[in-house]
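Chains shown are a subset, placed as in the full complex.
Letters A, B and C name the chains as they come in the text, with residue numbers starting at 1 for each one.
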Amino acid sequence: MFREVRKRASKVGQPPGTATFTGLKKSFVPRMTMVTYSEQQYHVATGTTLEECTSGKISNGLTWINIQGLQNVGLIQQLAALYKIHPLTIEDILNVQQRPKVEEFENYEFITLKIFLWQPKKLRFAAEQLSILLGKDFVISFQESDTPIFKNINERLCSESTQRLRQQGSDYLAYRLIDTVVDYYFLVLEGLGNQIDKIEEKIISDPAPQNTRTIYRLKRQMLFLRKSIWPMREVISHLLQGEEKLISAFTRLYMRDLYDHVVQAIDTIETFRDMLSNLLDVYLSSLTNRMNEVMKTLTIIATIFIPMTFLASLYGMNFKYMPELSWHYGYYIVLGIMLALAVGMLIYFWRKKWI
Amino acid sequence: MFREVRKRASKVGQPPGTATFTGLKKSFVPRMTMVTYSEQQYHVATGTTLEECTSGKISNGLTWINIQGLQNVGLIQQLAALYKIHPLTIEDILNVQQRPKVEEFENYEFITLKIFLWQPKKLRFAAEQLSILLGKDFVISFQESDTPIFKNINERLCSESTQRLRQQGSDYLAYRLIDTVVDYYFLVLEGLGNQIDKIEEKIISDPAPQNTRTIYRLKRQMLFLRKSIWPMREVISHLLQGEEKLISAFTRLYMRDLYDHVVQAIDTIETFRDMLSNLLDVYLSSLTNRMNEVMKTLTIIATIFIPMTFLASLYGMNFKYMPELSWHYGYYIVLGIMLALAVGMLIYFWRKKWI
Amino acid sequence: MFREVRKRASKVGQPPGTATFTGLKKSFVPRMTMVTYSEQQYHVATGTTLEECTSGKISNGLTWINIQGLQNVGLIQQLAALYKIHPLTIEDILNVQQRPKVEEFENYEFITLKIFLWQPKKLRFAAEQLSILLGKDFVISFQESDTPIFKNINERLCSESTQRLRQQGSDYLAYRLIDTVVDYYFLVLEGLGNQIDKIEEKIISDPAPQNTRTIYRLKRQMLFLRKSIWPMREVISHLLQGEEKLISAFTRLYMRDLYDHVVQAIDTIETFRDMLSNLLDVYLSSLTNRMNEVMKTLTIIATIFIPMTFLASLYGMNFKYMPELSWHYGYYIVLGIMLALAVGMLIYFWRKKWI
């Protein structure tokens, strides 16, 4: 969970703008997909080097380059040279522990955010970083891993020539990328919501010690989500409020909608957090309740039998001179006293509503 | 409770602006009511298709279309074409998991909010979505279900020709719709307030384990209400601060009043939340108190009788040579010691204020 | 406590601006006091109808009408007609569950706030609503009950011809009315503060279960006060920041002072809230402490005597062949072992600082 801090820490002493990949080494080979398109044309090329992709590209149109995997620092620096990307941007792209943010540079907007993917089997989410460079006629997206979350968009770009996606500018494409990422947030929230529902049911019906740990784990995940989704609000609001340069009025309407989605995600996270806190309260009070019940059982049994046992022990003493022992009804009298004691206690407990 | 998240999640991968109804399938047939009126005239038509309703309408006047049930996507798209409604608006209307919001479009304001209806038998509230399109000479309202909450308004429109409602523009009609919705909030708050009153009384007089669960359920409902009513403040304040285009000075005064009502609802929700938290504290402290009492009872009985029982057991031993056993007053001496022990303990407890 | 919500709820379905009194029916007859005065003149008339009061009034001067009791809706509507009061204002005056607010209308400012009166015998406060209409040459105040809290001001108006009150405009009179109301807040805070002092002393010296309930009740009252006094800050700040139209520079200095008083009241409420929370913590920890002590007593007695009792029981067995029983010093050896056990335990507990 503290990957960020650790990696950042490992860079102490390096000058700013140094291009070092700070993610975990992945086993796959970084891939690059280059799509060039205009309203009429569409061309796609996939490869591991820049040269493989640039051949056959459409000359006048929009370019979308999607990098999957950041290990190939050389490739990224080639792109940097081609599109005049600031060294700080390259550093931020490679440093996968960024806080979501948007930064304006001379010829592009740099947007970085987190992709969350729900892993239904592990009951938790995986996180990876996505950086987007939005230029006048290009969009470059850098994914940390090779999950094909933008497959849909590529397919739509390819087939639907009459659609908005081909007609609109690079800003609309960038919007669609972010929108896809935000849609995935709701899958994660659904997964977590289901877990909260389950734990809620358990705690209400049969609270067990491991529930605390589940709540703790969920809270921890919530902290992490929160940290990454809250800044998204600023990011999108910044894109919305920016000058008209890059975001068109058309896209702006869609961005506004996206903003609402992010706010809804944040609302849901906050509600989840509140629910988890409330559940912990319910759990703790049920613990205390249970202990109350346990103690009550002990107290009732003990306070009924202890005096009786004392009486029995008393007449178990071996003193030579104990007149009661030789009484004919001594035994029955003692039994009667014991019965009276027990009944008295039971009445006392019943009055106190303990039984 | 997490309908929102789930439904939103089910839309991952769809392009924005896709018209899909995300609510639960309802068994009734969606209905449409079209009211056209001016200060002098009034005409109403109800049906399930657009054609049934448009015949006989007044040509120059205001139009209020109320849709009850959103399953008939076709009908809604016909309306969209007629009134030039943006695809994003249609998507938002059909996606019944919206956060309350207001959005300006070229020829209308799009307002979406939640209707809460108190169900006295189930002791909880039902929620449904209401979307309002406020145009210059039309108001279109989309209800998720067929509850007749706007019946009153229609009746007033019909009968009271001399009243404000017929004289004022579409903005006043929209205000009246929202005002009705906000009035219903107070019914829900009344219902919840009554439940809080009851649980308060119980906790003060006789706290029981199920109280925690009731408090939890109430808190959960509060969370949900809160999430939907807080944004209403922004919505109305946005309508108030907007340019003069759609909201007249006359209606503005009423809107300001409505704003106060929403703030009062929010205040009440926050007070309820605080009260529930305080009640939980009272409950928990009463639990601990009770355990204290139980433990005290056990301790008093046990500490009085355990030493006495020991003494009795001691003289119940079968050693051949135990001189005390043959003392003539041995038994009475032991009884005396026991009594002294018991009285001593009682004095000790009495001094400690345990009895 | 939830009067507000309930009454508001009872109005669902009524058009806005309907004049309905939502308070409790009071047994007294609503009274009206009309004071007309200028620097030189002063005239007062009291009655139950408008006609009784208007005769004999001074023609050119300021008018202060004080209504005590809102049951007579007819009277209030007469006034409304006379002073051109907006229907929404009338509705708000009669609906005694308002949140404190100030609203500008064409010819007056509408101020509504709460009066709190400390009831020393019941150890709680009574609340009633006060609405003030501040016009250029009139002030109309609507009290919910007939408590004579403005008696002082009337007397001063009558006697002190050389004083500020007669020289200044209607704004200064309105200021004096609000100032009086705010002064009463401090009486309520004093009453509550005394109760907190008492409960604090009790909890520190001898905590008892009912303390939680007292704290709960005080917290509840605090919630209510808070809800009504926080908005007062906005109200007065709004009056201060408004245009120069109604509030003169002279009165403004006094208003600023009043603002400070309200802030001080709010500060005190927040301090009280914090103290009550802290007190609850002290109480809960003293509860746990107490239980600790109870348990310790039980544990010490039980762990000392249980092993000894076992030993005694052991030699109380009736086996035929138990060699120890016939030893000459068997009894003394066992007594010795018991003593050693007891002393060992005592040392153990003493080391653990339990005794």
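Heads up, the rule we're going with is that contacts are C-beta pairs under 8 Å (C-beta built on N, C-alpha and C of every residue); 3 or more make two chains touch, one makes a residue touch a chain.
All of these numbers come straight from a predicted model, not from anything done at the bench.
Number of identical chains making up the complete complex in this structure, 3 of which are shown: 5.
One rule holds in what follows: only the chains that are shown with their structure count from here on.
Under the stated contact rule, the graph of chain-to-chain touches is a line, running from one end chain to the other without closing.
Greatest centre-to-centre distance from subunit C is found for A, with centres as Cα means.
Subunit B and subunit C have CA centres that are 26 Å apart. Here the CA centre of subunit A is 42 Å from the CA centre of subunit C. Annotation for subunit A: residues 316 touch two or more other chains. Taken together, the subunit B residues at the contact with subunit A in this complex read 2, 4-6, 8-9, 11-13, 15-16, 86, 88, 92, 97-99, 101, 103, 105, 206, 209, 212-213, 216, 219-220, 223-224, 227, 280, 283-284, 287-288, 290-291, 294-295, 297-298, 301-302, 305-306, 308-309, 312-313, 315-318, 322, 324-331, 334. Only residues 152, 156, 163-165, 176, 179-180, 183-184, 186-187, 189-190, 193-194, 197, 204, 253-254, 256-257, 260-261, 263-264, 267-268, 271, 274-275, 278-279, 281-282, 284-286, 288-289, 291-292, 295-296, 298-299, 302-303, 306-307, 309-310, 313-314, 316-322, 352-354 of subunit B touch subunit C when the two sit together in their complex.
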